[in-house]
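All remarks here apply to the structure that follows.
All protein chains but one are shown in place.
Our next item is chain A:
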Amino acid sequence: MAVAAANPTVFLLMVSGQIESAQFPQYDDLYCKYCFVYGQDWAPTTGLEEGISQITSKNRGSQQDLVWNFPIDITFKSTNPFGWPQIVLSVYGPDSFGNDVVRGYGAVHIPFTPGSHKRTIPMFVPESTSKLQKFTSWLMGRQPEFTDPKVVAQGEGREVTRVRSQGFVTLSFNVVTKEMKKLGYDVSPAGMPSPSLASMGDGLHRY
């Protein structure tokens, strides 16, 4: 193992985890794409920046969740936490004609503190703003989509979009950071031995 530099200039964020499952009560046979959106100071060092999962369907029994169990493994380096990476998910599935249409977009920041974390994120699709467009999209069997899913990770220009939220995706993360303390960053309250020991139970589904 390399000896840690005395005066580091970059810190590392190592993320492993999985896209566990999804809840889409109205849909079935879905697959999921993921990619990362990060600021200018950030760069991935190892790992895959995007991926596509298998097509999964609900268990015919009692369980109503769609399970992907799809791995994520990536390491980033940066000099500045601004532009902290976000994972952007888009879920697709066939409509009644067999064409793939989008069933949801969603995004969440990679967890900030070392440890294991679980996140449930809401998934939404854009809606047509006019009644005429709604009618033609119903007639043609086509739905509005984002040309670039990465817009869901951006804060600008969202005031013009109308969306419909219709599902949730659950992700789990294991986060390791390196040299953040040496660069002067505090990411967890003083005197707390390990943030992973604190209960990080997710409540997003119930907010």
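Miscellaneous remarks
Heads up, the rule we're going with is that a contact is a pair of C-beta atoms (placed from the backbone, for glycine too) under 8 Å apart; a residue touches a chain by one contact, two chains touch by 3 or more; residues count from 1.
Going forward, contacts and distances are computed from a predicted model.
The complex includes a chain that is not drawn, and of the options "Recombination hotspot-binding protein", "B9 domain-containing protein 2", "Dolichol-phosphate mannosyltransferase subunit 3" or "UreD-domain-containing protein" the UniProt name matching it is "B9 domain-containing protein 2".
Here the missing chain is touched by one residue of A:Ile19, A:Leu66 or A:Val108, and it is A:Val108.
Although one chain is not drawn, its touching partners on chain A can still be listed: residues 25-26, 39, 80-84, 86, 106-109, 111-113, 121-122, 124, 127, 129, 152-156, 158-159, 161-167, 183-190, 192, 195, 200, 203-204, 207.
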